[in-house]
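Structure provided below as structure tokens; questions to follow.
One protein chain is absent from this view; the other protein chains keep their places.
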Amino acid sequence: MRKQSVIFLLMVLAICVGLVTLSSTSFAKEVSYLSLADYTGPIAGLNVPADMGLEDYIKDINSKGGVDGVKIKFIGIDTRYDVARAVSAYKRYRRTPRLLVVNSISTGIGKAVARLIERDKRLQIVPGDGEFQAHIQRTFIWGPAYQDAFAATLDWIMDDWKAKGNSGAPVVGYLSWDNPYGREHLRGGKEYAEKLGIKFLPPEFFPPGTLKHDVYLTRLAKAGANYIHAGGVDPTPTNVIRDAYALGITKKIQMTTDYWGPTALGIGVHAKALEGTVITSFYQRGDDSRNNPFVADLWKKHRGSMEKFNEVYGMGMSWGMTYVAGLTAALKAVGYDNLKPDDMYKAYQGITGLDKHGIQGVCAYSPTSRRGSLEVKIYRVKNGKIVPITDWRKAPDAVSLHKF
Amino acid sequence: MRPCGVFDKSYGLDIAIIRTWQHWVILISALILLYTFPLFGSYYLVSFMNSLAITVIVVLGLQIVSGYCGQISFGQAAFMAIGAYTSAILTIKFGFSFWIALPLSGIMAGIVGIIGGAPSLRIKGMYLAMATIAIHFVVIWLILHMEITGSFKGLYPLPPSLGGFEFDTDERIFYIIMTVMVIMTYAARNLVRSKVGRAFVAIRDNDLAGEVMGVNLYYYKLLAFFVSCFYAGIAGSLWGHLITVVNTEQFTLMHALEYVGMLIIGGMGSIPGVFFGVLFIRILNELVMFSSPVLAKALPWLGSSPAAALGLIAFGLAVIVFLIFEPRGLAHRWEIFKASYRLYPFAH
Partner (left out) sequence: MIEFFQHAITGLMIGSLYALVAAGIVLVYKATHVVSLAHGQLVAFGALFFWLFLGGLGLPFWLSLVPAFVLTALLGLLIERLALRPLIGQPLFAAFLMTFAIFIALEGVFVLYLKGETRTLPAFLPEGNLDISGISIPINQLISFCVAVLLFAAVSLLFKYTKLGLGMRATAEDHRLAQSTGIIVKNIFSYIWILSAMVAAVAGIATANVMDIYYMLPYIGISGLIVAICGGLDSLLGALVVGLLLGFVENVGAAYLDPLVGGGVKDVAAYVVLLAVLLIRPYGLFGLVKIERI
């Protein structure tokens, strides 16, 4: 027994050593990108395909010789939605030379890492908290803030309400996860609703992983909601709308979701229940994304058949585009040898107007803006497909309405 | 840990923690090594040691209530949260200095711990363990729904300072954390060999028998919870001032389960066991976490997410294999080693 275990241990050791030597063969010129992502927890459905897109994009850039001969190294760490793990991981890579961007894919992690980022004069990107736009620091968000997108939804609701020939203002209900993400939309979104004169019902919150949402939906319906906004990262909104459909609510009430709402992949099976759902998104959805040659080609090259295509893949690619653009500008400004994370921060503020091949609106990073883009597009589920019902339109600035 | 042929000739020698001059040499050189560590250790190792030491303090508390007193508690993460929040509120909203807030947060967590430990007067074993899980969720829920705790936004405590000197980097706060850890370890080591410690062990082994012998069950069970939560509170306060952000997502049930796991792997009812267990789980965790990018790079067709999944599998399997070979924990192996060292070169 003892001999066997020694042999076993030696084998494990040999594999480890082999892997380390294999992976430490590094390029002469290299910059890093750290992704603190949740690959195995509640928001993995969003993180995994997005990082796939980014990884493939970086692979492509590297195989073409990199950016001016500088190759990009992608480091993906699984944080399991755990702040302590993420902070430990960031500290592990903090002193990596030329680690230029950190992507913290969770509200809690972003806030915990932000202070270290300030100290290291680095920059980080986080999902969509308007707080980072309100207090301008080194944290950038991926697209418009949550409250901006929610305000855009409210705008659409007003238009829709009037188009249906109603007078006055509609009643809007809101339900989402019982955590910081779920409440962020309302910090600014609520004020915007008041500004429009919309009657906003008391918001409902539930823990992630809830089995049925009937209670909340019936309460909102009973309070006379004409529109219900279902938050949460997919599949949560899909499950909420399924419940609404089973209750027969969707006939009378229009369901809306934010940009983590159902993807084309999830709609397949629930086409009937999700019919008519409105999705406000800052990146291309459905066939828009599928037919975007830029996205589809990369997917086909690395992942094969389009059967399992997820639109979030394209959003991941757009992080890569921003990174490459920032890197190009930073290299032009200081050159590889003097490149410091702070230069990347400066470069990110200057890539305003970067075209993202239609995946998302043009880049809006600037010294006074932390938003990745300003535009959203409103989609609707029709016959099991996600169809755009508006063109790209600028999301209203709801962040400035709230006192942070 | 003493060689063959060393005998206790007086009561003083018998109760000495540090018995021979070799022990003194090892202890003092270990302390010197510890305190000079930031001078030669890399930044990452120093920050890793910080989180390691904080975990050691939490698990020491758990060892007292679970390992010695036999009351299994899954509430340790929540009590750590109470400590962190108390310290943050005291320093931010009431302007206390960190040095006063640190013990106060321990006491606050201890007092809540007495309330949280009250079910132990009626409930035992696995049922008590589940009751502490319930307490965990109730505490976290309360924190989230109160105004003073910053609700969903959390709080931002500042790094400690002393006479103008800011302990604002990992290398600096290292000294505070290590000093607290050494004191807490010393206190725990002595507590468990005092009258109180013997009462705890009596309760663990058979509480009815203990009561018959004259151990006041109510008093000692609640005392065990108080001490354990005091430890957790202190650790929480240190954690808050190290990370400088406090929110509930840092204190999850997974952490509490992990602490109990460290305790079992290290060995119940042993202070060195705490160190073994914390080291084992934490190092395994870091290895798994940082091997997945290496794996993803070495095998490019794999991708990052599957590499992370493989890491999870490896973590689970390592613990499974460990438990099959050493179900009584590393402290058990350590005892066997000590015993055989003491007898060397004789067989019995």
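We just call them A and B in the order they show up, numbering each chain from 1.
Just so it is clear, a residue touches a chain if its C-beta (ideal position, glycine included) is under 8 Å from a C-beta of that chain, and two chains touch if they have at least 3 such contacts.
All of these numbers come straight from a predicted model, not from anything done at the bench.
From the options B:134, B:148, B:283 or B:336, the residue with contact to the chain not on display is B:134.
The chain that is not drawn here is touched, among residues B:34, B:92 or B:123, by B:123. Interface note for the absent chain: among B:2, B:19, B:153 or B:328, the touching residue is B:328. On the side of subunit B, touch with the chain left out of the figure occurs at residues 72, 119, 122-124, 126-127, 130-131, 133-135, 137-138, 141, 144-145, 206, 208-209, 212, 253, 257, 260-261, 264-265, 268, 305-306, 308-317, 319-320, 323-324, 327-328. Although one chain is not displayed, its contacts with subunit A can still be listed: residues 39-42, 44-49, 178, 202-212, 214-216, 218-219, 222, 234-235, 238-239, 246-248, 265-266, 269-270, 308, 310.
Assume only the chains that are shown with their structure count from here on.
Rounded to a whole number, the gap between the C-alpha centres of subunit A and subunit B is 36 angstrom. Remark: subunit A residues 5, 16, 19-20, 22-23, 35, 37, 39-40, 44, 47-48, 51-52, 55, 59, 73-78, 80-85, 87-89, 91-92, 94-95, 106, 108, 111-112, 114-115, 178-180, 183 touch subunit B in the complex.
Across the interface of their complex, subunit A is touched by residues 42-44, 47-48, 51, 144, 152-154, 156, 170, 243-245, 247, 249-250, 252, 254-255, 285-286, 289-298, 300, 303-305, 307-309, 311-312, 325 of subunit B.
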